[in-house]
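Here's the structure we're looking at; comments come further down.
The complex is shown incomplete by one protein chain, all other protein chains being positioned as in the whole.
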Amino acid sequence: MRISKWLVPSLYILFLMLPIYWLVSMSFKTTNEILRGFSLFPQEFTLENYAKIFSDPTWYWGYLNSLAYVSMNTVLSVAVALPAAYAFSRYRFLGDKHLFFWLLTNRMAPAAVFALPFLQLYSSIGLFDTYLAVALAHTLFNVPLAVWILEGFMSGVPKELDETAYVDGHSFPSFFFKIFLPTIAAGIGVANFFCFMFSWVELLLAKTLTSVAAKPIAAVMTRTSSTSGYELGLLAAAGSLTIIPGAIVIWFVRNYIAKGFALGRV
Amino acid sequence: MNKTVNQKAWFLVLPVIILVAFNAIIPLMTVVNYSLQETFGDNTFFWSGVRWYEDILHSPRFWASLGRQLFFTFTILFIEVPLGVAIALTMPKKGPWVSVCLVLMSLPLLIPWNVVGAMWNIFALPDIGLLGNWLNAVGFDFNFTRQTGDAWFTLITMDVWHWTSLVVLLAYAGLVSIPDAYYQAALIDGASKWKIFRFIQLPKMKRVLTIAILLRFMDSFNIYTEPKVLTGGGPGNATTLLSIDLDKIALGQFDLGPAGAMSLIYFLIILLTSWIFYTLMMRNEEQ
Partner (left out) sequence: MAKITLNDLRHSYMADPKVPADYALKKLDVEWRDGGAYALLGPSGCGKTTLLNIISGLLIPSHGQVLFGDRDVTKLPTDERNIAQVFQFPVVYDTMSVYDNLAFPLRNRGVSEDQVDKRVRIIAEMTDLTGMLKQRASGLSADGKQKISLGRGLVREDVNVIMFDEPLTVIDPHLKWLLRSKLKELHQRLGTTMIYVTHDQTEALTFADQVVVMKDGEVVQIGTPVELFEKPRHTFVGHFIGSPGMNIMPCNVKGGEVAVGGTAISVDNASALSGKSGAFELGVRPEFTTFAKSGLPVQISKVTDTGRSRIVDARHDGRSIKLLVEEGQLIPDGSAFLAFDKAHAQVYADGWLVE
């Protein structure tokens, strides 16, 4: 009974790790070795792929650019979502349920065709090829998600807390920042995580709205694969490195996530 | 919770509305505009009314893409949702392993989509990829770049690998929030494990499962990058899902009109389905 309980999560995690292992092991091989044939472990272990990435500005700026706009987006999305989620959680107002659903509809359109209009829009306000452009564009799908998540957590906090605070003499801002936010800290952690995640992984809009200055790592990778043929080793190294920021983020919020899930109603 | 009526709440929601509407409405209007016009690629536009819509609804290509898309979406929903719930049920609720499990399971979600596609491409290559090599070694004739069945297999496995964890995380969140007293009461009432699942766990997970199903439905319907990088839509157009098809039409052929109309049709399909599903699920939530 004990063992079978562990079996399922373990097998699942094994399944998840397998392609990742393959990617990482490939990053330590030369492209020649990869194309030559199949080998489970790198026969000729090499760090040249990573060396290339760390020494070439085009490569490492790709990572920094991505991190920049993702951080901006996360902060922005959660910041505007907080008051809105509070409103949905505590108040009834004209059109509130429809508004809530409308937010979700913004994830429903296929992105491909919208790439061009987005490009035109952001160019027209002079934001083409900036971090701000991608950060703003990503709020389209991240803000609704943040609102949904935060509203769920906020609804778990009874209104009596608010009322007690007002009776104690707090103004709304004072109550909100000193009392309410700490109570839903776990929910904020969860929302931050999901915003980071969806912004970090999104490729189409990020590529469309940038060209040189704010070029995300994903764009750098696709450029490589098309111009000089498939440099598989290099691609694998670049890909492996993209996993790291995500792993770090989730390591830091792991306690929030575990705790947040216990507290909130996501 | 007893919510008070307060129209001033609109001020709290205003930043969100402005931000989202800015990104949603203007591009949407542009696309609607395209869908009602015709262009010959030289930036002159002619009004064509609903012509594109009619064309599309009569086009075999559209129905083929839609068919493939529906098959894809429903297949992954049928796999990912039960699988995700099952895994969440077996995860530890407390203790030191919880964090480790959550972190490891979340990794696939944090990989940029083009890397996911590339990773699975390399992984499944017939001779030099880990999966491809092993499948061929045990006797399957596996080649996803040439054979339709293999391409679909790889595509679906990739998506399951990529997104099941989202369902797991959300289902786990729902499960963990069930107070112990419910399990204790069930013990006292003599309920079997199946009854506990059916009458306590599943109902309590309804809200999170709704979010999970909606998210997976919408995202899988619009999936673009991963299959594009994995198979490019091939072999032939065997795995050309709707977004890839749209891409070919819009940017490949620069037929903005039909592309615009198609994307709006798809948008409406998703909107309608989601709305129905959402309303059905949330019907009993008002307490």
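Lettered A and B in written order, each chain numbered from 1.
Criterion: a contact is a pair of C-beta atoms (placed from the backbone, for glycine too) under 8 Å apart; a residue touches a chain by one contact, two chains touch by 3 or more.
Note that this is a predicted model, so its numbers are computed, not measured.
Within the whole complex, touches from the chain that is not shown fall on B.
Only one of the listed residues, B:7, B:184 or B:279, touches the absent chain: B:184. By the touch criterion stated above, the residues of chain B touching the omitted chain are 179, 181-182, 184-185, 187-192, 195, 199-200, 203-204, 284, 287.
Methods note: only the chains that are shown with their structure count from here on.
Annotation: 16 Å between the Cα-based centres of chain A and chain B. If you check the complex, the residues on chain A that touch chain B are 5, 8-9, 12-13, 15-20, 22-23, 26, 34-38, 40, 76, 80-81, 83-84, 86-94, 96, 99, 101, 103-118, 120-121, 136-137, 139-140, 143-144, 147-148, 152, 155, 158-159, 197, 200-204, 217-218, 221-222, 225, 232, 235-236, 238-239, 242-243, 245-247, 249-251, 254-255, 257-258, 260-266. Listing the residues of chain B that touch chain A in their complex gives 1-7, 9-10, 12-13, 15-17, 19-20, 22-24, 26-28, 30-31, 34, 86-87, 90-91, 98-99, 101-115, 118-120, 122-123, 127-131, 133, 161, 164-165, 169-170, 172-174, 176-177, 207-208, 211, 214-215, 218-219, 221-222, 224-225, 242-244, 246-247, 250-251, 256, 259-260, 262-263, 266-267, 270-271, 274-275, 278.
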